[in-house]
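As you look at this complex, bear in mind that one protein chain is not there, while each of the others sits in place.
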Amino acid sequence: MNNLLDLLISTLTQGLVYALLSYGVYITYKILDFPDLTVDGSFPLGAAVTAVMMTSGFNAWLTLPASLLAGALAGLITGIIHVRFKVRDLLAGIITMTALFSINLQIAGSNLIVDRNTATIFTSPVVEKILGSTSLITRKLVVSLIIVLLAKVVLDLYFKTKSGLLLRAVGDNSVLVTSLAKDKGTVKIIGLVISNALVALSGSIVCHEQRAFSSTMGTGQVVFGLATVIIGATLFQKFDIIKGTTAALIGSIAYKAVMQLAISLGLPANLLKLITAVLFLAILIFGNYQKKNAGRIIQKGSSHA
Amino acid sequence: MKKILAVLTAATLILTAAGCAGQDKTKKIGISQFGEHASLDNCREGFLQGLQDAGLKENEDYTVSYQNAGFDTAIATQIAQNFSANNVDLMCAIATPSATAAYAAAEDKDIPVIFTAITDPVEAKLDSGNVTGTSDKLPVEAQLELIRTMQPDAETIGILYTTSEPNSVSAIAEYEQKAPDYGFTIEALGVTSQSEVTLALDSLIAKDVDCFSNLTDNNVVGVLSSVLEKTNEANIPVYGSEVEQVKIGCVAAAGIDYFKLGQQTGQMAAKILKGEAKASDMDYETISEYSIYINSDSAAELGIDVPAAIADKAIEAADA
Partner (left out) sequence: MLELRNITKIYNPGTITEMCLFDSFDLVVGDGEFLSIVGSNGSGKTSLLNIICGSIPIEQGEVLIGGDNIAKMQDYKRYNKIGRVYQNPAMGTCPHLTILENMSLADNKGKTFGLTSGINKSRRKFYQEQLAILGLGLENKLDIKVGLLSGGQRQALALIMSTLTPIEFLILDEHTAALDPNTAEIIMQLTDKVVKEKKLTAMMVTHNLRYAAEYGNRLIMMNSGEIVLDRAGQDKLETSIDELLQLFNKISIECGN
């Protein structure tokens, strides 16, 4: 049973670490209705910044705000390209993502590996002091859980502020935002900044966890993020009380759990993506079926927030 | 939430069943390979052969669980965590991303990790700790010598590589350092993705390089066939870095045999499994032997007369 517990802990940790990315995609895709491809670049950006700082001897915890900042900058650039230069949303993301590929390599030099003796956020003295002699995987779980929940609480609180309310309004009905004498472009930029900051934070923690940055680690992360947000939303569409961030968090854990299940079942890796696609489709069909059933009982509703 | 619990419970059952299969005396080996690709496959087969060479018997002394990540780093992480959770006795990691992931997953469980197909274990920070393995560092000097013998008049060697692959970057550095000794200049051109390889190739062909030398660069090797199509048309020979590349159509290669590399790794692993040595005490090994491979068909096509000195010791890699 110990094996299983370990595996559950590891899988849960993976789901948590990537949940930050899902939060980011939730903001752009669900709230802003903006398919933001910057993610494929801002995720490794966080890892690149982290790897470089760690190999240069910075304190592990400093990499988190630094990554947040770097990601925010990436989001700002996509936002400015889209809003100020009127480039279509998909293209604006592609431009930044492409540029970031080079920038990430420029920052990191090449693929980087962080030395085993360097303390990560999981092995930092503070964590060791508090969590003592617990196993590393437990520490990874606890630390990621704290960060992810903290991020969730802060986000949920933000959504309730005036600025957060305006952010939710801009994706819902941007005309209204204009009617409120607010520049909808600026609001979109704020959303992209927050989203990519979170995505880069996710990349940073993955870098801590893996002690490695690779230039290609961003490939497919947008798809992962979209999948988790949609899985989460589909699973919980009946429950209006469940917050979007919670749905994204559980979507991320569910996704990683399914991957781990596929690996544990010994399914051939070459087929993993196909299996993911099939599973994804199944969840969506199931979701539509559920919606149809629900539609008979109550009039067309909405599940958001 | 119920659904998630259901999935996790299902996972529980399956894993428990899997976990019960291994008994105390039988050692569990988890092989994590980054992706399916001829050289890496050779490594794995060699590894399994190496275990048997050392007198261990499969299913009796050890069981093997093999996973490949389909070249996805996130999957490599989950594979390694799976092995770690199942408390395998040894992880064998083939290629750098898998090795990094395996080592991270085994970090505090002290599961020995044995790697192979890593060019620079020092750069990959895999030179200390409960980890050891074999390096596939290219025999650069032998390659330069081979090219000099095959093309006495050649002056420039073109090399394509991916800027983000540390293996390639360090190989380029070595090429540039040693080329003058053999009277060559190196025209190296970096790419960041596979789609740029053809463009870079055109650019190097336009610079009139006398030949190309190929590294073990994943992006470039992935499209080697199309590279060869173009170079053949331009009548420029391409030298490979291992036997699989020569089989595809490279003229010749001074390369290591990945099967042998795997075999050597397997023998190291056997020592660990038998308790004769600890991974933490073992230095990583570099294969010193290399073989000369030749593809006579390609040579004939390009009008290169293979000098007797080479023909005598070379292994023919062309399909009969």
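Going by the order they are written in, the chains are A and B; count residues from 1 in each one.
Simple rule for what comes next: contacts are C-beta pairs under 8 Å (C-beta built on N, C-alpha and C of every residue); 3 or more make two chains touch, one makes a residue touch a chain.
Note that the structure is predicted; figures quoted are calculated from it, not measured.
Undergrad: Name every shown chain in contact with the chain that has been left out of the document.
TA: Result: the unshown chain touches A.
Undergrad: Which one, A:Asn2, A:Asn59, A:Ser102 or A:Thr161, makes contact with the chain that was left out?
TA: Touching the chain that is not displayed is residue A:Thr161.
Undergrad: Tell me which residue among A:Leu62, A:Leu90 or A:Val175 touches the hidden chain in the full complex.
TA: The missing chain is touched by A:Val175.
Undergrad: Return the single residue from A:His82, A:Lys152 or A:Lys184 that touches the missing chain.
TA: A:Lys184
Undergrad: In the complete complex, the non-displayed chain touches which residues of subunit A?
TA: Spelled out for subunit A, the touching residues are 158, 160-166, 168-169, 172-173, 175-184, 299-302, 304-305.
The rule is simple: only the chains that are shown with their structure count from here on.
Undergrad: Using mean C-alpha positions as chain centres, tell me how far subunit A is from subunit B in Å, no decimals.
TA: That gives a centre separation of 33 Å.
Undergrad: Would you pull the subunit B residues touching subunit A in the complex into a rising list?
TA: Contact set of subunit B toward subunit A: 1, 3-4, 7-8, 10-12, 14-16, 18-19, 35-36, 65, 67-70, 72-75, 77-79, 81-82, 84-87, 96-97, 100-101, 103-105, 107-109, 123-125, 128-129, 163-166, 169, 192-193.
Undergrad: Considering only the defined contacts, which subunit A positions touch subunit B in the complex?
TA: It comes out as residues 1-11, 14, 18, 101-102, 105, 110-111, 113-116, 135-137, 209-212, 214-217, 220, 224, 235, 250, 253-254, 256-261, 263-266, 268-270, 272-273.
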